[in-house]
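The chains shown are only part of the set, and none of them has been moved.
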Amino acid sequence: MKRISLMFLTAGLLLASGSTLAQQAAADKAAAPAPVDRAKILTAPGVFGNFSTYKVRSDYYKLSSAERKGAAAEVMAVVEKHKTSVIVDAYLTRGFESQSDYFLRVHSYDMAATQAFLVDFRATRFGMYSDVTEQLVGMTKPLNYVTKDKSPGLNAGLTGATYQGSAPRYAFMIPVKKNAEWWNLSDAQRLKEIETHTIPTLGNLVDVKRKLYHSTGLDDTDFITYFETNDLGSFNNLMLALAKVPENKYHVRWGSPTVMGTIQTFENVVKALSGS
Amino acid sequence: MKRISLMFLTAGLLLASGSTLAQQAAADKAAAPAPVDRAKILTAPGVFGNFSTYKVRSDYYKLSSAERKGAAAEVMAVVEKHKTSVIVDAYLTRGFESQSDYFLRVHSYDMAATQAFLVDFRATRFGMYSDVTEQLVGMTKPLNYVTKDKSPGLNAGLTGATYQGSAPRYAFMIPVKKNAEWWNLSDAQRLKEIETHTIPTLGNLVDVKRKLYHSTGLDDTDFITYFETNDLGSFNNLMLALAKVPENKYHVRWGSPTVMGTIQTFENVVKALSGS
Amino acid sequence: MKRISLMFLTAGLLLASGSTLAQQAAADKAAAPAPVDRAKILTAPGVFGNFSTYKVRSDYYKLSSAERKGAAAEVMAVVEKHKTSVIVDAYLTRGFESQSDYFLRVHSYDMAATQAFLVDFRATRFGMYSDVTEQLVGMTKPLNYVTKDKSPGLNAGLTGATYQGSAPRYAFMIPVKKNAEWWNLSDAQRLKEIETHTIPTLGNLVDVKRKLYHSTGLDDTDFITYFETNDLGSFNNLMLALAKVPENKYHVRWGSPTVMGTIQTFENVVKALSGS
Amino acid sequence: MKRISLMFLTAGLLLASGSTLAQQAAADKAAAPAPVDRAKILTAPGVFGNFSTYKVRSDYYKLSSAERKGAAAEVMAVVEKHKTSVIVDAYLTRGFESQSDYFLRVHSYDMAATQAFLVDFRATRFGMYSDVTEQLVGMTKPLNYVTKDKSPGLNAGLTGATYQGSAPRYAFMIPVKKNAEWWNLSDAQRLKEIETHTIPTLGNLVDVKRKLYHSTGLDDTDFITYFETNDLGSFNNLMLALAKVPENKYHVRWGSPTVMGTIQTFENVVKALSGS
């Protein structure tokens, strides 16, 4: 009996869980109460991207069905609470990954606001029964190599390509780390390698969306590459093309983990993993 | 008393467990209600293969014998539910592997349908008490190197070879990842290496069945190689022959894990691990 | 009922927990009862720096809310008890790291006093429910390479640079280990590499504070580098600059883990993780 | 009260635990009901050797003393049941290894019979409270390099050497994996290296017994080397001699783990770890 009642006590945490960080973020929100503009934050430079993978602990399934049924609403309330400072995307990885059941992508203009959201999320019942298994932190920047100035032809190819597939159902998060030899190349040499890397991938841009985050020094990788697609065969071909260029010889990490998930609403991810 | 009753509650999850993904898959099935054609899906290109290894948690054996006895039927009901979108093969690895007690091979034409099945499987009692320890995702493709056009003699040898052993009792799942030097070889160079790799293995095709899945970018390996045999000595000789060709110098992963299991019905795998 | 009461018993540990080491340290304190001078210990050579990362165990959240509410006060009492021998800084890493929820930096003039503090901290309820996930030990030393004598120009640049940013909200702890080739270079060669390393980073000193600890033989790394900043983009650029110098080729460990946290009071860290 | 009674239920598992594999093996035994001939199986080629290491879970020691006292008899009943298809050797590693408390070596002429035994063993109370931490699978083969034909002098030395020490009390299990360069040497080159490897070890054969298992493709190693000795200093010298020949440069795995145990009856191993 006590066990159940303790559970209800912990469920109450959410209401009181505002960390000082969250309060600070809340103060910021008072000045800017509009929800984050999704289209804008997903294209702007200087935005922080936070990727975290989670595994639901087995004892979650020992909670009563009723308790698990309420999990999604509690999570969505946290998302609502932070909607003026962060946007959250969720992906179901169960069945594709051994180290996770789902992963989250959180964007914000202030990394502390991201932390405030994730601290609150972890204080929900679903968050409490989730173990974080990977955590990557990056930021967006303006194009570095294939710019209008340095590589006008390829830049036109890149910016001209438009995704033409059906709504993507799959997303991939793949960290990339390069060795000291790469970073000790001259800018011109790295530009050349990136051009060689870009050319064979242009054809896939109609089937695969890409987004890049920089993370040197913020975590143990240099880049977080994120992809959406509905055509896994085309995605496999894209990755093979990237394997076949010299740049690949400079990788010390490419994947490890490669995280594949289906694109879903956060609510559905929680429900699919709650058996409700 | 409550503990037992909670268990019965969780057992009831299965009936309500249809994720949105599963529902979508179910909708697809309405249009194609026939069970998946096993012979066809096992030979077609463009098919998704999903390999997952599992370890039964020790607390499973603290359930009553009656509860464990019902586990196989519950699992088979999930297989039945998804029979129009996936086929499932099961293998007992206990006694051969430290990281798993069994593994599953799931085929489908739609990766989301595979996920829907695995999400439902994990919601059964047996699935709930199983920890996923490895998860690999790949797809079948037409022959790449030793084709009729590029290598007619070897192609004839490959397609002419027929398995002649008794019904195979053992299966192996072995991931393969190649380094950047391999992928930066020209197509002609890679063809030559694959020919050198193929020649010494032709003699083993009477004793060992093989199947190849491509997974670059879908997970942290390039290929998943799958074998069935009844002659472990012949299989050991085949793998030694593959170790002795130059292609082996390009491997960064070959195994890790090598997963060996006995080929069994899914029902028998569950029963063998449930002590019933 | 008993479970709760056991908890209260363990909570009482703190009062009796003085290890012999702590008693010895306490005796030392009798002779020097003044609190550690923060400004002095943070700039002196010959000081011991101890970094430890922690993950709160999931069963902490099964304690009653009341029990968790008292956690911060209990921790602060231990800090107070040891204030004449150690100073403690705390950082919240939840949301940034998968292997930790917070980390501590402890400074002292006597490593045994640091151990006495950490043994007492681990005997608090919050400490008991925390798993140590990384532990690094180092000491401060006078400047080694870019000294007034050996590299007067750069030394002036280094000592002349002052942090001009707003109060830093973020801290990073990054271990560094160099290979045998590095250590087998002559002193003059290493000085040259360190000069090359220093030049491109001078510009970032207005945005990023740095502190260095030496740990060869004391743990499995050579250096612990510690940073504070409020400008994550500038910090990312600093780390890229360090990646682009030849010294980077001698690294066998740089990060692994890179630990990022927000700078907070110890009290607030405990509260944020206690849901109170 | 229930907890204890569940335990007795699980203890009953053994009686009903015959997997289909075991039943098949049992059927084979009907045709050949004599126990396995130990002297013969330990010298024949084509025999399967299975090595598994185990760690006793801490909750085993929360069972009552009476329950633990019965563990050895239950294990020995399983050994008796399978005595016509497998032989089992047991070794106590507690105090020598961090990853195991004991290890088993199982020999059979049919790998499925080995699996049937191990599945039944894991269904005993002692097996249930044991976690498998390493599992290696190999087979014996006729001499490969130093044969009468290829290397007559060394072959005579090898076959003429006889163990002359007192009854060995210690056993070692050491996996060996060689790199692609080794396997791409010609047969003549590998013979030369093995001769160079054999010469300095002949002197130790009076103190150390050796046995070799081949496992390429069956698990993630190429060989399992097994040793028995009563003279640890002589064994250390033997391993140093093997480190000092060029063959060592081709090792990618030699140990990891090196497993050392005392040679004991299976019954005594269970008793030593059961505190009875």
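The letters A, B, C and D name the chains in turn, as written, and every chain counts its residues from 1.
In the analysis below, contacts are C-beta pairs under 8 Å (C-beta built on N, C-alpha and C of every residue); 3 or more make two chains touch, one makes a residue touch a chain.
Worth saying up front: this structure is predicted, and the values here are computed from it rather than measured.
Participant: Going from the 4 copies shown, figure out how many the entire complex holds in this file.
Facilitator: 5
By definition in this document, only the chains that are shown with their structure count from here on.
Participant: With chain centres taken as the means of their Cα atoms, state the distance from subunit B to subunit C in Å.
Facilitator: 46
Participant: Would you pick out the residues of subunit B that each touch at least 2 other chains?
Facilitator: Residues of subunit B touching two or more partner chains: there are none.
Participant: In graph terms, nodes being chains and edges touches, is this line, ring, star, complete or other?
Facilitator: Graph shape, chains as nodes and touching pairs as edges: a line.
Participant: Check the chains against each other and report every pair that touches.
Facilitator: A-B, A-C, B-D
Participant: Per the contact definition, I'd like the list of subunit C residues that touch subunit A in the complex.
Facilitator: Checking each residue of subunit C against subunit A gives 1, 3, 58, 61-62, 64-65, 92, 94-98, 169-170, 172, 174, 232-233, 235-236, 238-240, 242-246, 248-249, 251, 255-258, 260, 262, 264, 268, 271-273, 275-276.
Participant: In their complex, what parts of subunit D are in touch with subunit B?
Facilitator: 2, 6, 9-10, 12-13, 16-17, 19-21, 46, 48, 50, 52-53, 57, 111-112, 114-115, 117-119, 122-123, 128-129, 131-135, 137, 139, 141, 180-181, 183-184, 214-220, 222
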